[in-house]
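A protein chain is absent from this complex, but the other protein chains hold their places.
First chain written, first letter: the chains are A and B, and each begins at residue 1.
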Amino acid sequence: MSMANAFDVALVALLLAIAVWVVVARAAFSAIVVFIAYGLLVAIAWVRLFAVDVALTEAAIGSGLTGMLLLGAAARLRGTTASGRCGLTLRIVAAMFCAMISLGLGAVILTPPDVVVTLAPAAMANLPPSGLGNPVAGVLFVYRAFDTLLEKVVLLLALLGVWSLTPDRLWGGVPGPQVDAGPDGMLAFLAQLLPPLGIVVAVYMTWTGADHPGGAFQGGTVLAAMWIVVIIAGLQNAPSIDQRLVRFLVVVGPAIFLGIGLAGFALADGFLSYPAGYAKPLIIVVEVALTLSIGVTLGLVALGTPQRMRRQ
Amino acid sequence: MNAATLFGICGAALAGLGLFGLITNSEPLRKILAFNLLGTGTFLIFGVVARRGAAAGLGGDPVPQALVITGIVVAFSATAMAVVLLLRLFEESGKATLDPNEADGASTAEDDS
Partner (left out) sequence: MRLALDIFTALAVAGGAFFFLAGTVGLLRFPDTLTRLHALTKADNLGLGLVTLGLLPLVAWPLGALKLISVWLFVQLSGAIATQLIARLVRREDPQA
């Protein structure tokens, strides 16, 4: 067994052990912390599968933002009594059912098709006209741009769903609890040092996503994370949800994307097709607008429903 | 067995584990955690399909990889909605469980109009 194989086996064993820990842990807090570590290990597994863009997205959104969201929820739900554990027969039946599903999926994995159908050659062959070097970015913004547009709309709908659960008396209020962290505390130090570096990293990840692994979603998530660090350190207040600037930033990404898509009817072959020679600049405009929008939307979704009214 | 098949089997096992946690855990927050486990396991299976489609000098087929990126973002959106619904349930009723027979879990329930 070569070194690479030994590493893969160790990683898979660790992943399964940690997943079992997440399912059977008693306290929600420890389960969520272990889940964050699990997400980072899955990101390493993605690198081993030669999908670096996915690894970046998993580490940022799948592990980081989801873990933060769940930790906040666990903190607010602390003290609720756990309902009784479900009966032994249900657990045995569920275990058999899930084992069957796992075995079925495993059988599908272990019987690969004789002829592998792959779109990689087609993706690489059609990449030069768009000026991109990263085939995943090509898929996201040229071949399947419709999916990316709808994905952004799904994020927007999630934000609307989160905001729609505001109690009536708190409409227009500020999400997140009041933070009393002192301006000379540790979190304040982090919130002064990290965001400038984080913004540079986010811009770099978005810019280099055209030719190397990266992209708008990964960069936007780092922007959202920097914003959340500043808010939870108490250096800035979370914006109230009826501010026009916030709503404009949330909408500008999908709006520009949709506008360029509709302009494709007049200037090129159809919806979301780019006119020849202008593909790269248009994609850059779309990516920049999307990064900004994704940063603000993810930050607002992670902050949750308004908890208090803005002080007048 | 090569790396891709190994990770595929791992993904299948993770999907089964996540489904088990989703069915048997009684707290909604733990169900949301198990749902995320199920999601990452399924995405790993997609990743194996992508890795097997390596051609034209690439390490993997980029189309399933882009689908997985979309899937991760959508899974996060679903998790966020579920968490906010759970917190709202807790604010309204004072308990964080979907069991109608469960006794009141914690402090006062808010009265919202």
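In this text, contacts are C-beta pairs under 8 Å (C-beta built on N, C-alpha and C of every residue); 3 or more make two chains touch, one makes a residue touch a chain.
No experiment lies behind these values; they were computed from the predicted model shown.
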Could you tell me which shown chains are touched by the chain that is not displayed? A
If I consider the whole complex, including the chain that's not displayed, which of A:Val9, A:Leu170 or A:Leu187 touches that chain? A:Leu187
Residues of chain A touching the missing chain are 186-187, 189-190, 193-194, 197
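Everything below uses one rule, namely that only the chains that are shown with their structure count from here on.
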Could you tell me the distance, in whole angstrom, between the mean C-alpha positions of chain A and chain B? 13
Residue set of chain B touching chain A in the complex reads 3-21, 23-27, 29-30, 32-34, 36-37, 40, 43-45, 47-48, 50-63, 65-70, 72-81, 83-88, 90-91, 95-97, 99, 102-103, 105-107, 110, 112-113
Complex contact set, residues of chain A against chain B: 4-5, 8-9, 12, 15-16, 19-20, 22-23, 28, 31-32, 35, 38-39, 42, 45-46, 48-51, 53-54, 57-58, 61-62, 65-66, 69-70, 73-74, 76-77, 79-86, 90-91, 94-95, 97-99, 101-103, 105-106, 108-110, 112, 116-121, 123-125, 135-136, 138-140, 143-144, 147-148, 151, 154-155, 157-158, 161-162, 165, 167-169, 215, 217, 298, 301-302, 304-305
